[in-house]
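Note that one protein chain is taken out, while the other chains of the complex remain in position.
Letters A and B mark the chains as written, and numbering starts fresh at 1 in each.
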Amino acid sequence: MSDEAKDETKGKAKDEAVAIPAQSDGTQEKAGGTATLTKGAAPGETLLKVTGLQKHFPIKKGLLQRQVGAVRAVDGIDFEVRSGETLGVVGESGCGKSTMGRLITRLLEPTAGKVEFQGKDITHLGVGGMRPLRRDVQMIFQDPYSSLNPRHTIGTIVSAPFKLQGVQPEGGVKKEVQRLLSVVGLNPEHYNRYPHEFSGGQRQRIGIARALALNPRLVVADEPVSALDVSIQAQVVNLLDDLQDELGLTYVIIAHDLSVVRHVSDRIAVMYLGKIMELADRDLLYKSPMHPYTKALMSAVPIPDPARRGAKSERILLKGDVPSPISPPSGCRFHTRCWKATQICTTTEPPLKELRPGQQVACHHPENFEDQAPQDVVLLTAAKEAAELVSEDALAESAATSAAVAAEVEAESPADTASDGGDEPAAEGADDGENAGDGAGNAEESDSGNAEESDSGSADGSDSGSADEEPPAKGK
Amino acid sequence: MLAYLIRRLFAAAVMLVVIILVVFCIFFLVPKWAGVDIALNFVGKQADPAAVEGVREKLGLGDPVLVQAWEFFKGIFAGRTYAAGGDVTHCAAPCFGYSFKTEQSVWPVLTERFPVTLALALGAAVLWLIFGVAAGVLSALKRGTLWDRGAMVVALAGVSLPIYFTGLLSLAIFSYGLGWIDGEFVPLEDSFSGWIGGMILPWITLAFLYAAMYARITRATMLEILGEDYIRTARAKGLKEQVVISKHAMRSTLTPLLTMLGMDLGALMGGAILTETTFSLPGLGQKVLDAIKNHDLPFILGVVLITSLAVLIANLVVDILYAVIDPRVRLA
């Protein structure tokens, strides 16, 4: 059904500059001829597998350049990229997403962990060992101005991969380059022009053509559209879309813009301080994010709709700045800014766990789901302060959905206690009495049973049930 | 800031030791490897073998390399004693040995000559800073105008014309032609006005060369800084343009100039050979020229060391000033 829709829109989009539909016919003919456009691999099969990947940049100081610490840019992440899908990676600056991109394309040497491409361990391959792999893994860079050599013609730039790999494309290099240029929507006659003669969007297309030259399987794009104007962004996003459909590409798209990432991705990883906080199918992530950070991140995106101006009821403002990756917070890295953080969050790092099919989360107290550490109810002081910045509606809604999910889960399998009760939190007795309300409220809700209906009811319930002094919702 | 200072000082001291050792290697070991006998050089061409042998023993040239290095090193800081049989010569604290040519101790000659060179370099530096920076700033502010082009043509001339040309030209005009200036060097102790009279043309000549370079650098830096966002911010605050230039833009323009100044001043300490020769100033430069002609190794060595020290000190001062101007440097 979605394919039909796609075809329809494609048909309508004929007048667009993205000349793909017109040119793609020729391309595909050729593809049939050379039969190399889509290499083997059934869609869905694991193409890239990353386990425990780490990259620490040492900080050296003094005359002797002793190592005094390390920037833990990427600090132990696991994920898979399946053939034919698009994995989006989002996060704020300094979260390690770009470093991650460079690690999986092996432009950087990992400190620890493992990168497997098509089942082959490529973690420590040298330059020579990587060479054949460079055909399969390509990268698109953010800045279309600095990533193209200004002294080379477009022809030279796009044909460089052939020379480096010693590949002689059928019909000659020039013809192939011109074909690539037309594939990305550029005029093939501009073969002999220089980068400065092109606009930003066109340069990004050149970068894409270069990446496609060797028919890669995996394309890692680091902020491919963030340097472009809005109207051009859409062109490039659509181009990437079309190329994926036609060539069966697999993408890892790294970006800070959540709307762009949602648009292009099938699955999305949310990174914070070198860790993956949540990794989920797109729709699950955007409809019911589980990690508080994901939720805050999404609520912060300004909505282009003046009617929702200052929609503070939906917005979760985070306090302060991202902590330094040199000495990230203990336990859960987000606990210093999280409004749900409790004692366990400061001591135990939550594992990235698949709580729902297609949704992995690393959180003790996830949103929209059953609490993973329900015994730990005493909010940290910092969390109470953070909660003051979170609107009451948002908190109430969050409490309601959590309660509903908890009820649902409990109803299905009452015996199931997913929580690890290992770490007994040193609960501050003084606050205990007040906070007991939280747990009690949830328990009450779960008794009421029907998850579907309890939505509005539970919102009220949590309001009244925890009305008096309950810190998270009624901070003031 | 204090930590930064200590680190810099420590680094400078280490550097000094390294320089001394490198200089030792060049001047004592290289001739040896090259098969040149230093002792023979010292004694003269028609020396009898016994005298050569005596000198060799006295200079310790037969000792192991490490012992020689240590003696050399010690001589600079603590003085050293040359002894061969009953012939004992004591060379006081900063001991650079004795000139091959005149058999004078090197250090007193250096100390006698150095002030002239120092005065030449510092005096010229003041001139070139004032005129070079002023010309550069004005050119930047009047970019593309006749003034700018004129100033840059003059600057180009200054950079490309050799000292002996501009020096002789100035001598010909002001001294021989117009007769305004005597042009003879007069020691400062004898007459202040005479000293000024003797130094003014060398100053101007040397400053002309450097002012031209500084003007070009200042202009380029200033133009770059004027395009910075924080200059626009300063204007947006409502600051007067003069203040924007003199306070906000100048402070940033100073940093690259400072680096240059440190290097240039240090290098000039070794003697502005061409200037001193052209104007017959009794500075280090002239003496160095003689020493090179005569293969007078100890003297060259003394000058090299004193120059290195000057460069080192100049760079230290620059580093400290740098930290004062740019707070970001203090962290590094």
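As a working rule, contacts are C-beta pairs under 8 Å (C-beta built on N, C-alpha and C of every residue); 3 or more make two chains touch, one makes a residue touch a chain.
Everything below uses one rule, namely that contacts and distances are computed from a predicted model.
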Missing chain's UniProt protein name, "Thiamine pyrimidine synthase", "ABC transporter ATP-binding protein", "TusE/DsrC/DsvC family sulfur relay protein" or "Hydantoinase/oxoprolinase N-terminal domain-containing protein"? "ABC transporter ATP-binding protein"
Looking at the full complex, which residue from A:I122, A:M298, A:C332 or A:C345 touches the chain that isn't shown here? A:M298
From A:K49, A:R315 or A:H365, the answer for touching the chain not displayed is A:R315
By the document's definition of touch, the residue of A:F57, A:F162 or A:Y286 touching the omitted chain is A:Y286
Of B:A3, B:A50, B:L178 or B:A236, which one is in contact with the hidden chain? B:A236
Touching the unshown chain, chain B contributes residues 140-145, 148, 226, 228-241, 248, 251-252, 325-328
Touching residues (missing chain, whole complex) on chain A: 2, 5-6, 9-10, 13, 15-18, 92-93, 199-202, 229-235, 237-238, 241, 256-260, 262-263, 282-283, 286, 296-310, 315, 317-318, 320-322
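Heads up, the rule we're going with is that only the chains that are shown with their structure count from here on.
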Taking each chain's centre as the mean position of its Cα atoms, how many Å separate chain A from chain B? 59
